[in-house]
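Every protein chain but one is kept in place in this view of the complex.
A and B are the chain letters, set down in written order, and residue numbers restart from 1 in every chain.
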Amino acid sequence: MFNINLKKIIILSLLIIIFVNLSVLNLFAEKQYNLALIMPDMVNPFWMYMKQGAEKAAEKYNAKLDVFCPLKPYNVEEQVRFMEDLVQKKIDGIVLVPADSAGVVPGVEKANEAKVPVITTDTQSFGGDIISHIGYDNVISMYTVTKYVLEKLGGKGNIVLLEGTPGTQTGADRKKGMDMAVAEFPQIKVLASQNGDFIRSSGMAVMENLLQRFKKIDAVICANDEMALGAIEAIAAVKREKEMIVSGYDGNQDAYMSIAQGRMYVTLDLNPWALAGEAVEAIIKYLNGENIPKEIQVDLALVNGDNVREYLLKRFGYSLMQ
Amino acid sequence: MNKNLLNISLPNIPEILYVLIFLLIILGIFIPEFRTIGNILNIAQQGAVLAIIALGSCIITIIGGIDLSLGAVLSLAGMFTALLLKENFNLIISLMGGIGCGLICGLITGIIIAYGNVPSFVATLGMMSMARGISLGLFDGATISGLPKYFRNFANGYIGVIPIPIVIVLICYVILEYLMKREKFGIYIYALGGNQNAARCCGINSKILTMIVYTIGGLLAGIAGIIMVSRLNCGHPTVGIGYEFEAIVAVVVGGTPLEGGWGSLGRTLIGVIIIGVLKNGLMLLGYPSYWQMAIIGVGVVLALIMANMAFIKSKEYINLQT
Partner (left out) sequence: MMLNYISKKLFNNKFLLQEEYYKKLKFLILKLFPIFIIINLLIILAIISPEFLSFTNFINIIRQTSLLFVLSAGMSLVILTGGIDLSMGSVLGLAGCIGATLIKSYGNLIGIMGAMMIGLLFGAINGSIIFYLKLPSFLVTYGTLQIVRGLAIAYMGGNVIWGFNQKFRFLGAGTFFTIPIPIITGFIIFLLFYLILYYTSFGRKVYIVGNNISAAIHSGINIGKTILSVYIIAGSIAAFCGLIYISRLNSAEAGLGAMFELDAIAAAVVGGISIKGGSGGIFGTVVGALIITLIKNVLNLLGISSLWQPFVIGISIVIAVLIDQLIPKKGGV
């Protein structure tokens, strides 16, 4: 007897919770654009900055923006699912950062079929009809950063590369950029190229191993700021800071602080707020019937010891005002 | 065949079906987008992969085991098929390759468990790591894209009004259900799960049967992997992760006890549908992904409680009978 009652109570309470949620959430029915932002993961600060930028732009145009991230980082299947479901939800527009440029194509095509406009930002999609792409070329930009570091080394020395998550477009593109730059300097020797998963703890662990392996490293080139920051900690722990320079990529606040303290040499300001903000603006303009360019470039800049204070103010003054 | 042997104390209409119908009605009333054909088809397509894995997981659970490697095997088999397709192999050969890959993984797992006497939890944990390592390491973390265009029709095509993946699920279900009703296979499996020693005394070759069951699991994972590759139009090394647990959740929600000895494929499928419906509903309501995580986690616990109570009820009943 007791068993049956408990079971019924559980089912009942579950259904009541669902009921309450549903009724509460259906109170909003204004006419505004319903937009969605799909990102690759929710652990990296870079994506958080993008979210902030997108939300600010949406607010400016009085549009509703929902943000979706896969549960498992960079899981492209979940992204495709989001797009399929959003199309059902009759979303007005999708801003997409593909976790994998090939894998998202089916999702984009489903959106195309339903006449839902899709804009990609930061990473491209290798198929489907994209209204526009906001971005920068990961390959060329990483090439620029790498080249800057290699030139500082005078074109020769031993370097290690910290790559991003395998199986991601971002990771693959940045590796390509690194390789391109290295190829131009025949006297540069790449001691190792290891995966750091784009996160700080992995960057630190990998760097520790590399420090163990190699007695002299001249530069550590990382595919993003988080890994660079991890690597810096590892280097500091064995007091080998004077031996090498570290470069990042993204433009995180911590990275800027690190450059200001002289611990990181250079990074690239990717302006994630603009990447997302411009995307949202572009899609709203498209929905309003305006013409928008097929490609919108965002200004990128190398940030080093000289201009870091300016960027700290510019970028993080921006977010602090929220 | 004495039907009573299999349906000892539980009613013929599964209670879980009532839960599903209730859920469908509630969500249908409050979320207009839920009711659309497009949405239903979405749920169906997205759930097909899980359904196939869950069928295998159900049988494995009935013999009292567990297979944590199904997700990783799914990815590996998918990668294999993608590789074959990319190298311009025949469609049939590519499909056979993927299915074969899954089959071999399942076979190895089965051998380790049956003849090595290793507990299934650990053996499949090891196999999961191994398969995942191969998927990532062999292709250096890259996805395999550039597959022939026609392959997408597999997952996105229809036979009549039913999506092909659903047809595949139904075919697998029918074949498996037939096997389960046959004496040499199905009854033996239930016996094996119920009481291994007694089964062995009855002359049931438990080792071969265990091996076959895990091989079937691997085979099904292979099929699921192929559908996944078709859906994403690329072979991805990490998409399958997590499916093995969702499959267990589906099995448990469907009412199959984890100790084994009893179970129903049909109820497992209902479990899969419930999970899919819940996820879809949450998504349409705009809940962020980590809520889904939390709710599925809570759902696991609740379902286990409910299933456990049902089983205890029936166990007591059996004791009374004896």
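The rule is short, and it goes like this: contacts are C-beta pairs under 8 Å (C-beta built on N, C-alpha and C of every residue); 3 or more make two chains touch, one makes a residue touch a chain.
These figures come from a predicted structure and were not determined experimentally.
In the complete complex, the residue from B:50, B:134 or B:147 that touches the missing chain is B:134.
Across B:29, B:93 or B:122, the residue that sits in touch with the chain not pictured is B:122. When the full complex is taken into account, the listed residue touching the unshown chain is A:44, out of A:44, A:247 or A:267. Residue positions on subunit A in contact with the hidden chain: 42-45, 47-48, 51, 73, 166, 192, 194-195, 199-201, 204, 206, 208-209, 212-213, 215, 226, 229-230, 233, 237-238, 252, 254, 257, in rising order. Listed here are the subunit B residues that touch the chain not shown: 66, 112, 116-119, 121-123, 125-130, 132-134, 136-137, 140-141, 245, 248, 252, 258, 288, 290-291, 293-294, 296-298, 300-301, 304-305, 308.
In this text, only the chains that are shown with their structure count from here on.
Taking each chain's centre as the mean of its C-alpha atoms, subunit A lies 33 Å from subunit B. Contact residues on subunit A toward subunit B in their complex (touch as defined above): 3, 6-7, 10-11, 14-15, 18-19, 21-23, 25-26, 42, 66-72, 74-78, 80-82, 84-85, 87-90, 100, 102-103, 105-106, 126, 165-167, 171-172, 195.
Here subunit B touches subunit A in the complex through residues 19, 22-23, 26-27, 30-31, 33, 36, 38-39, 42, 45-46, 136, 140-143, 145-146, 152, 156, 228, 231-234, 236-239, 241-242, 280-281, 283-286, 288-290, 292-293, 302, 305-306, 309-310, 312-313, going by the rule given at the top.
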